[in-house]
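Mind having a look at this structure? Questions to follow.
Note that one protein chain of the assembly has been removed; the remaining protein chains are unaltered in position.
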Amino acid sequence: MRSGIGTRILGTAAVASLALLAVMALVITPQDVNQLDAVRFLYIHVPLATLMYVAFGVTAIASALYLWPRYRARKWDLLAGSSAEIGVVVTGLVLVTGSIWGRTTWGVYWTWDARLTTTAVLFVLFLGYLALRRVGGDVDARAKRNAIAALAATIDLPIVHKSVEWWRTLHQKSSILDEETFLHPHIHGSMYWTVMLGIGAFLLLFSWLLVNRYRLAKLEDRVEDEGLERAIAERRAEADAMTGAP
Amino acid sequence: MLRDAAVMAGKDLRIELRSRVATNQVAPFAVLVLILFAFALDPDRGVLARAAAGLFWVAVLFCALLAIQRAFAVEASDGARDNLRLSGLDPAAIFLGKAGAIAGELALLEVILGAGVVILYDRSLHGPVLLVVTCVLATIGLAASGTVYGALAAGLRVRETLLPLLLLPVVAPVLLAATRASEAALGGTTGDGWPWVRLLGVFAVIYVAFGVVAFAPLLEESS
Partner (left out) sequence: MDSVVVHLHGAVSLLGRFPALAGVDLDVAPGEVLLVQGPNGAGKTTLLRACAGLVPIVDGEASVLGHDMRKDRRSVRRHLALLGHAAGLYDDLTVADNLRFVARSTRHVAAPPVDDVLARLGLAGRLASVPVSRLSAGQRRRVAVASLLLRPAKLWLLDEPHAGLDADGRERLDTLIVEAARAGTTVVMASHELERARPLATRIVTMAGGQIHADTHAEVVGVA
């Protein structure tokens, strides 16, 4: 099944903007005064972090829509799942890029920075949600369960964020590493625009991935649906075979 | 509705009374966890005493997992869930009753764990008001979120492994806040503790509300 013209435009735009981003990020923008070339991680790390929240948001909204009686439709469950799959990969990448960045700049693989820690929790929340989705059972029951799980995790996220942030700012006084400048280097001029470009490019990529993953999910679903007509017919045929039993 | 919740909680507590799982299995497990921490952290170097608050709450979390698993295992017998749905009890009341019973058991376990910490880790208790309020709010939050996720995972074959994976990240803020508040209480700086108590309160309110609203569809979702 070939992608529609809209999807192909989206894909092309994504590739083009990513290419532009690569050029801007690796060649054109200057080094940072403290971190030198390591600051270039910024151009993927920040867009990926944005993407992580977007993916989570899509999952949350789709789940809410599924539970709303007026708008209930299986497609929302499929969309939520597709977004979560992409989201978990993105979150993993955020953690990895953050870790490598930390290693190259400060020599440590992990700092208990508020954002990184919240990201780690978010990663596990995503994983749990995806594990739940894999469990079998009646399709509608499953979709409802998934949606409730997604919302239960969503209402938790602000609380996690707030508590971790609070926790780490209390520790800031005793911290030797200046975590603030580490993760928020002074961004100006071309660096700023490159980050914006990065966010845009990755959003395009995300959209393209989401559309395709969602379409795949719909096709899988349709295969099962078409079996239903046949199943009803077979079921009724049982009766003919059995009629006349005492 | 409160009456229905009381009926539900009463039933769960009566089951506990007769089967004594919390007293005979979970409580000893709790003490065991405290002992294992001591093996891991070497009491002589003072780490244990300093980390006492955090270790207490981690132990509470483990006990909560067991209590929640047990609470839903009780309903796992063939047809029990059907009977609950047919009973005409308001699903919200079923939620409150179940969460209430779990909270009660957790409270008992916390008392035992608290005694364990005082005795085994050589910490004396200070700031009782802050400690009690922290425990009450944290317990309500754990029971409410635990009941929601327990119901989600109930009836699934992979329940035992899925519940911890789903629940623990969600209650991470409770661990964080309860530990900080407890440390403030024990260390005498109760002023630092109260903001964390507010966070515990917010968590508890949010998950009680969520449970009340979400329990009806949760109860339905299996056959």
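A few points about this structure:
So that you can tell them apart, the chains are marked A and B in the order they are listed, and the count of residues begins at 1 in each.
Keep this in mind: a contact is a pair of C-beta atoms (placed from the backbone, for glycine too) under 8 Å apart; a residue touches a chain by one contact, two chains touch by 3 or more.
What you are looking at is a predicted structure, and each value in this text was computed from that prediction instead of being measured.
Checked against the full complex, the candidates B:Leu89, B:Ala154 or B:Val212 give a single residue touching the omitted chain, namely B:Leu89.
Mapped onto subunit B, the interface with the missing chain covers residues 4, 7-8, 11, 14-15, 18-19, 74, 77-83, 85-89, 216, 220, 223. Annotation for subunit A: contacts to the undisplayed chain at residues 137-140, 224, 227-228, 231-232, 235-240, 242-243, 245-246.
Rule of thumb we're sticking to: only the chains that are shown with their structure count from here on.
Distance between subunit A and subunit B, defined via averaged C-alpha coordinates, is recorded as 30 Å. Taken in their complex, subunit A has these residues touching subunit B: 67, 121, 124-125, 127-128, 131-132, 135, 137-138, 141-142, 144-145, 148-149, 151-153, 155-156, 159-160, 162-164, 166-167.
Considering their complex, residues 145, 148-149, 152-153, 156-158, 162, 165-166, 168-170, 172-173, 176-177, 180, 195, 199, 202-203, 206-207, 210, 214, 217-218, 220-223 of subunit B touch subunit A.
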